[in-house]
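Only one protein chain is missing from this complex, and each of the others stays in its spot.
Order as written gives the chain letters A and B; numbering starts at 1 within each chain.
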Amino acid sequence: MRLFFQNNLTGRKGRDLLAVLVMGGPAFLLLAIFMIWPFILGIDLSTTNQRFDGAQASDIGTRNYERILGVGIGGLPPKPEVFPDSRPGVGWYLDNQGKADFRWRTRGIDDLDEIWEGLENWRGYEVMSVFSIGSNEYAIFARDPLFWRSLRNNLAFAAFVVPVQTALALMLAILINQKLPGMNVFRTIYFSPVVTAMVIVAVVWAFLYNPRFGLINQMLGVLSIGPFDWLQHPASALPAIMIMSIWQGVGFQMVIFLAGLQDIPEDLYEAASIDGAGVVHKFRYVTLPMLRNTTIFVVLTTTILAFRLFDQINVMTPDGGPASSTATMVWYAIRRGWRESEIGYASAISVVFVVIVLMISLVQRVFVKSESALD
Amino acid sequence: MKRLTSMILMGLLAVLMALPAAAQGPEEVSLWFHSGQGSERDELDRQITAFNEMQDEYVIMPLEVPEGSYNDQVRAAALAGDLPCVLDFDGPFIYSYVFSGDLIPLDDYVTDELLDDVLPSIIGQGTVGDSIYSLGQFDSGLSIWANAAMLEEAGVRIPEGLDDVWTLDEFNEAMEALAAIVPDDGYVIDFKFTYDGEWYSYGFGPMIRSFGGDTIDRETFETAEGVLNGEEAVAWGEWFQSLFANGYATATPVDPDADFMEGRVPLSWVGHWMYNDYKDALGDDLVLIPAPDFGNGAVTGMGSWNWGITSTCANPDGAWTFIEYLMDADNTASMANANGAVPSRISALEADERYQEGGDLHIYFLQLTEGVAVPRAQTAVYPTISTVMEDVVNAIARGEDVQRSLDAAVDAIDSAIESLAG
Partner (left out) sequence: MMTADTLTSQQQAQEARRRAFVARMREISRRIFTYALMSFIGFLFLFPIIFMVVAAFKPNDRVIADLSSFAALLPNFETFTLDNVNDVFSRVSFDQYMFNSLFLTLVTVIVGLFVNSMAAYVLARMRWVGRAVILSLVVSLIIIPLEAIAVPLMMMVNNMGPFVNLVVLFILIVITLMGWNVIWNAVASMTENLSRTLPLPVHFALQVVLTILLTLPLTVLIYFMIGQIEKGGTWLNSYHVQILPFIAEPFSIFLFYQFFINIPKDFDEAAYVDGADNFRIYWQIIVPISRPVFATVAILKFLQFWSFYLWPLMVTREDTYRPLMVGMDFFQTQAPIRWGSIMAYAAMVTIPVLITFLLFQKWFVQSVSSSGVKG
């Protein structure tokens, strides 16, 4: 191999160029083939109706995006005094919990504006949810409600898991960081879920969450809490997955915080003590500012993980959970692209997904920039 | 020295490059099958081995694919031109596969002699347009397996045949009576909510039909509007939901097979495939109760896994030779024996006393031959119906609003029809 480098290429420049090509080339080429090219291909496919089962694809422009992003708020007719016994094609009815809902079956109805001015605009949309402001009734119409539910679930997941997991990780790191014997043992214990694969964790927890037999309901029962339906109920399915995800991931962040804590010079605390600072003050004015970078890193990675959420969802609630309460963007893209073979549509969802992740990263970049300016 | 080593290494690489070379021998015929229950798999293995040994012209190369994602795998392989020669698939998917041009007609191969001896339901299911595309070794039976001892204890009547099936009221009364006698850790009826995928369309589509609804408008096959979300289907949904709300059934069973076999549950709405296990566990207490009449006549499911030859098959003669071998009366009989299904050869059926008057499986025979069994929707969007039914049956069992769930199911099916049309 050295012969290869040295024989004819004695000049430093030429030698360097060859080294760049031979040593860096494989990685850069592989990245180009397996990341950049599929990314571009995805953008290209997102403007087609390509299917996986062999049907011919044609260019449909931005129609996929129009469907995904098609959403709006429209006025509805007022609720009737007495709800009809039989459900109208378009109109109000009472659902089985006695809640008023608006039914929206437009097929076969020629003029929707006759029912209520403006409804014709929403032909081809589905009613995602209804709400009222004062005495006026409105509905959120979406062409693809499942996409918006998925996005909402991702946001809810991030909104809960990011702060809670970060705070818990910091708390655990502070606990572990005490100079007491045996802390290594606890560190090992708290970290052990991290080395357990998510699919395995999800399968075990799905059993623990079983409403009838699950250990979690049994243990909460001892404290007279519950029982909960966990994965079976729209209100608790996503929280159940959140709790499990925190359990599995918090050890990772804890170790990162621990490293951050151990980098804080001891004399900062001593100086604070001399100034008469208490535990709370020291935490507020020494620990937190010193951990700023670490915290930003932890928040960023957890946020991105929250948007990439898939494994747990697909193992615990392969159908996206009760009332799509655990559907996520990645889960939805895979369902459309892989299970239902609509490659074009799934690619468009993926593109929207990338844009969202990109925006989060940019926000993050701004934070880090302002920090390094301070240094 | 360095140059020498480089050359040796280069030489080794060259040798490696030449390594993958195929051996000559009998023609290979690839085959995919679904990983079903153990005894069924073992029996198919046995038949494949026997076929490979009895002749040396072809050798069958089987590959087992998990049932849950079977259709996904077939689609992926179809696009890549990577389908096997002989394809095993669940009956109703035939319309989608023929629509995509994945299968070849078997008309040139089948003999009238064979067709005369095959159950009409199998031929009906395998026929698209004027051609037959698939044949199966067995048809399926769906109704209620019951624990006779528990039914007697609760004083619930056991129907004899198709003339005295349970009505909706009788079914509800049976629920109430049985709820009084099941143990604390039991429930009344097992709906196999641990299954994935196709089960929900196969198992609950007929119930909806018996209420007067359906999964698609079978006049036009252009919409599910008014059929899957009409009054009748909503009535089914509300009734079905009440079974779970009242605790007669559970949407989160842990081990429903054991629940039935160990006497915690008296009724099990499931197909023929549980027969052998149930029989071993309950013995003479096991009885088969025909599908009830929920108002619009008794309806049950039919159709099962079939064999077809793909359009990319390089060796259709070899593929057919094997399918013909599978369809042999002895092989259909021994497969049916292994999995408890209804053999597709009429001669095999007549020779099996379990299907005769008084036999354990007589009800299946009646349901299949007397028009109670109805095929699943014959449409190319069937794969969507299948996933949608899984979603909607689960949603209703969990207590979600019936009308809203069924409306959403209709939207999904209709949008699939639309996107397929153009």
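Simple rule for what comes next: contacts are C-beta pairs under 8 Å (C-beta built on N, C-alpha and C of every residue); 3 or more make two chains touch, one makes a residue touch a chain.
Keep in mind the model is a prediction, meaning the values are calculated, not measured.
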Note: the excluded chain touches shown chains A, B
Sort through A:Val71, A:Ile115 or A:Met198 and give me the one touching the missing partner chain. A:Met198
Among B:Leu31, B:Leu79, B:Ile309 or B:Ala333, exactly one should touch the missing chain; which is it? B:Leu79
Contacts from chain A to the absent chain lie at residues 1-2, 5-6, 15-17, 19-20, 22-31, 33-39, 41-42, 45, 50, 52, 172, 175, 178, 180, 182, 186-201, 203-208, 213-215, 218, 247, 251-252, 255-256, 258-260, 263, 293-294, 296-298, 300-301, 304, 308, 310-311, 314-315, 330, 333-334, 337-338, 343, 346-347, 350, 353-354, 357-358, 361, 368
The missing chain sits against chain B at residues 5, 8-9, 12-13, 16-17, 19-20, 35, 37-38, 63-68, 73, 76-77, 79-82, 194-196, 254-255, 257-258, 277
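Throughout what follows, only the chains that are shown with their structure count from here on.
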Under the definition above, what is the set of chain A residues touching chain B in their complex? 1-4, 49, 52-55, 86-87, 93, 95-97, 99, 101, 103-105, 107-108, 126, 207, 210-213, 232-234, 318-320, 322-323, 338-342
Which stretch or stretches of chain B touch chain A in the complex? 2-3, 6, 69, 72, 75-76, 78-79, 96, 100-102, 196, 223, 225, 229, 231, 234, 238, 241, 250-252, 254, 383-384, 387, 390-391, 394-395, 398, 400-404, 407-408, 410-411, 414, 416, 419-420
